[in-house]
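Working notes for the structure below.
What you see is the complex with one protein chain gone and the rest in place.
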């Protein structure tokens, strides 16, 4: 029995949610779960279909992206996960998908404007889209650089990964994170939902009003912060 | 055994219809059921996923929005339900969802034009979209004010809640109601269907003809009023 | 045992296909099946949900739209079915739905242009949209007149119901027919598919080329006529 069994199980459970929530087809996505004491994370093996996964197939990787345990190759996006875990000490799980609507916004290279309370229930700003990388970054250690591109995007916009748990990578697709892998998967599903509704909103009204600042604040505080009154 | 068991069961059954009808993901919706003799209603607890619901978890609330029985917090939209029940004496159930197409129209802050007989079978006017609230209303008792915003919108347009059983709240999402919780859920599904078809209609014809007055009248009278001949 | 059992079973089976093919929600559709020797047809009862249907609940109606056998009211669209059966002697089944994309084209009051071979495999012309009816026709015997509106539309366009087994009724929704109720249901599903692809085609290319005459002819003849080589 591996001493990493708990994060393997957690990563497995979260990975299996992706096809159920219609966020992936075939192998187009991956979830990881970190153990902050051991400083390693469990991640989906590369190119293995969801129906063939099992907890013991999750690969154990350290924060430099090196495999610690496991016979399979880890996801090709592993280094992006490693960079984010290394720099963002409070997150417990990361998800990457190519979900349809979020990916379309990423391909269009646009931030998703905050048009309604569904969005404001989860974050108070537009969902950022990180710029496409420079040729240098791409030709170099690409997945490593993708992690830095994400971190840099939040810094430039003066946003914290604690408040903003989702991002689009320009031309590519979304990444989400959270205190647990399960929460990160939830964020991926919410992002896909917000992305679809934002496009529809622009199709119904070609100049839709952004959400009022007071309403953004109200809805976010309903779910977050000291006076939140949503949930149990 | 609670004396509120009948409305708990009724609210539970209606809540469980929402995910089956693809009107909610996660916890993004709630249904309530009122007992007009006891002057209390049963409503979904806040933040509890549908698969974890049971009839006894439904929270009993009075028409001022105060909890009468139940260990869980009621839905954060409870005060909106309470205001509507207090002012509209003939309704038996209320539904709130963030269903995709209806929410997109709410975010676009447009009434849904009556383009066809599917719409006219259910109501004879455009489906109203209540204006976004003033900052004062939002900062104050927000969910309470949402109820008044809905009531005020119908009054301004000289519409009766007896004829119009659905509304969009600008920037937010739809509310529907009816003689029973089941009917209110039906109205939410019909609204989502009408909302999708109205957007598609405008995409096919950028200046679609509104439904003729005579046809609106005919279809509505097929289903409602003294000479109706729809149903059994 | 009713002597109409065979058409009741046939109408029941075809009606139950509508929700499976995602062509209806709730009670928004109906199928009928005719016995040409007895000159009566079996049709879905009005306002009864699909999950509560059974063969014996199908109502038997004559070609003037009068109930011959059955305790329930027939579909409110019964007279439209009756008119079509009376005038088109070769059809064995009729379907009416409010399927999403076909209804959107009907609401937009546009014929569906023939953009591809999926369309041409089934009919060689644009799918016609009958004009909205005059106030007189609507105020009079509405469902009766809907039947005549359909017949008139084909006549004006010099089309035969034998070649064209689907039509949109402006502002309303589609009707389809065929040699059997099963074939009519197939036509409803094909129409919905063509309707969706035609809208998407116009969204991808705002001036899409119509299908070449030679290709329309070729594809249609693959499936129909003396030299057909499609199917068994």
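Per-chain numbering from 1; labels A, B and C assigned in written order.
Basically, a contact is a pair of C-beta atoms (placed from the backbone, for glycine too) under 8 Å apart; a residue touches a chain by one contact, two chains touch by 3 or more.
If you're wondering where the values come from, they're calculated on a predicted model, not measured in any experiment.
The chain we do not see here touches A, C in the full complex. Set against the missing chain, the residues A:76, A:179 or A:228 yield one that touches it, A:76. Contact with the chain not shown here comes from a single listed residue; of C:9, C:180 or C:201, that residue is C:201.
When you scan A:48, A:67 or A:159 for touch with the missing chain, the hit is A:48. What chain A contributes to its contact with the hidden chain is residues 25-26, 28, 45-48, 72-73, 76, 98, 100-101, 103-110, 132-133, 135, 138-139, 142, 171-173, 199, 202-203. Contact between chain C and the unshown chain involves residues 115-118, 186, 189-190, 193, 196-198, 200-201, 203-205, 208-209, 211-212, 214-215, 218, 222, 229-232.
FYI, only the chains that are shown with their structure count from here on.
Remark: the per-chain Cα centre closest to the mean position of all protein Cα atoms belongs to B. Put simply, the C-alpha centre of chain A and that of chain B have 33 angstrom between them. Between the Cα centres of chain A and chain C there is a gap of 46 Å. In chain B, 203 are the positions where the chain touches two or more neighbouring chains simultaneously.
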